[in-house]
Each structure stands twice: as structure tokens, then as C-alpha cells.
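Report on one structure; see the data block that follows.
Moving on to subunit A:
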Amino acid sequence: MKSIEKEIHLKTIGITKRFGGLVAVNHVNINVMRKSITLLIGPNGCGKTTLVNTITGIYEPDEGEVYFEGKNITGLPPDRIYREGLVRTFQIPSPFTKLSVLDNLLVAARDHPGEKFRTHLFRRSWIKTEEELINKAFEYLKILGLDKYWDREASELDAGGLKLLEIGRALMSDARMIILDEPIAGVNPRLAHNIFSHIVELRNKLGITFMIIEHRLDIALRYSDYVYAMNRGEIISSGTPDEIIRDEKVRSVYLGEV
Partner candidate 1 sequence: MLVIEKLNSGYGKLHVLYDVSLTAKRKEITAVLGPNGAGKTTLLNSIFGLADIYSGSIELDDERLNKMPPHMISRRGVSYVFQLMNIFPNLTVEENLRLVARFSGMNHKDIENSLKEIYDLFPILKERRRQVAGTLSGGERQMLAISIGLIKRPRLLLLDEPTAGLAVRYVDMLIEKILEMKKTMDMIILLVEQNVHKALKIADKVYVLVSGRIIFEGTPSELVNKEDIAKMYLGVG
Partner candidate 2 sequence: MIETLISGITYSSLLSLMALGITLLYRTTKVPNFAHASFVVFGIYTSYTLALLGYNPYLGTLLGFIVSGIIALILFYALLEPLRRRKSSIFILMMATLTYDILMFGIINIYADYLQTTFKIPARNVYLAPQDFTLIGLKGVTIVSTSLLIVLLMLLYILLNRTIIGAALRAVMENPSLAQANGINVSLMLALSWFLAGGLAGVAGALLPMYMMTDPSTGMLLIAPMFCASILGGLEQIYGAPLGGFILGLATTVLVSWLSGVIGYWIMTYSLMVPYITLIVTLIFIPRGVVSIILKR
């Protein structure tokens, strides 16, 4: 049991991404343990989102490799990486604006027979899956407090609601690991705590691994097992939340204290 929990879920080796003369991510090595909640922190523009984009196939790395569950996924397109069981959300919410909130979640479902050209005509072949998925989607919507809005156009949600929708879609995907890019930015503190306790619960119940980019450390640190701190495209420190808070390097560059 112990050994499984210690297993590395996601590993990057020397990931580097450049834009012209700009080195956005510089030889980053991280290990995300299975069933952990790993936090990635750092000031604006330090390369966190670029790192996530490079891991999830939006960008191809200039150097380095990404391993997910021991498999090399470097340079695979995003839809293939989703298929491997790794899903991410976006910092800037990217909802399917003209679909209902419920449909936004349903889109994320995996291997839906109704999405196949061959079977879509036969409603009976997929309606059961659809109903199950709808029930599941409503559970998540309730957790996120979005269930009242299930039949609204996604464009009607406010900024916080859109953030939650992003999380809902990721949860819907049955991924074994989810990367959340600033899940509680613009969300009120009570709901933010709520979201994080649900994340912990999901980790405990379903064994999902979470990697979370977040700025609001007052909330996020409390719930995380391990933290990586980035600055200027490099990992400057890593450790447990307590270690990170005490780390002089992190304090000086990130917290801006003297």
C-alpha cells in the first residue's frame, strides 16, 4: 500500500520551452506523487501556465520529457493526453458559451457511445450512458453550487461561476490526474475553502491526483501535500507547505518580504 502511494504519477525531466529569445520554462524537473495534492506556486509570468501547457500538449517542449504513469507522453496532442487520463483546466475560463451548463460538463465525459458516428443514430444505445452521466454531472454541479444554473447558457455565468464550470468539466472526465490552473481566483473565500475540501475528498475517495496552480496561498497551502515554487521559469524550491513557508528563497521572491 505504502509503495503505491509513493508512486510517481507525473514526472518531467528537464522541460524547457522558449519563445524567441525568451526562456519561459527552464529545465524543470518535477515529480507529482500518486494521490497527492501538489501545489505549484510562483509570481505572475514565472512560467507556471507555460509549464502546464507544455505538459498537456498545447505546446511542444524544446527540450525534456514528460512521463505520465511511466509512459512517455512528450509532444502528444491534447486529446491523446486526455485519453491517457490527464486533464487540465484553463486559467482564463474557456467555456462552451452557447451550450448549457449541464452540456458543458457532459462534453467532458469519456468514451460516450453517443459521440460515435456509428452509434449516434440509435438513441437506445447511448441514452443509458447519457442518463448516468447526467446524474453524475448533477452531483458535481451540486458540489460546485452550480446546480441551479444547469439549464443556463454558460455565457450567463459570472467569472467565479465559469471557474467552477472549468473544475466541473475536469472532474467529469474521469481523469486519474487533474491539473487545475488557478481554480479559486475570483471565487469568494467560503466557496474557495469549500472547493478545496471537495478536492481533498475526491482525492481520498476516488484517488485522483491533483496538481494545482494557485496564488491564494492562505487557502491553498492548508490543503496541499507538497509544493513546488517557481520563479523566472525555474523551480527554486520544493517541499511540504511548512518547509515552503519557511524557505527564505521563496519568501524573498514570492512573498516580497524583506
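How were these candidates chosen? In short, all candidates are chains of the complex that A comes from, given by their letters.
In this section, a contact is a pair of C-beta atoms (placed from the backbone, for glycine too) under 8 Å apart; a residue touches a chain by one contact, two chains touch by 3 or more; residues count from 1.
Not measured: the values here are computed from a predicted model.
All of 1 or 2 belong to the same complex as subunit A; which of them touches it?
Spelled out: of the options 1 or 2, subunit A touches 1.
Spell out the part of subunit A that touches candidate 1 in their complex, as residue ranges.
20-24, 43-47, 159, 182, 185-186, 215-218, 232-233, 245, 252-253, 255-258
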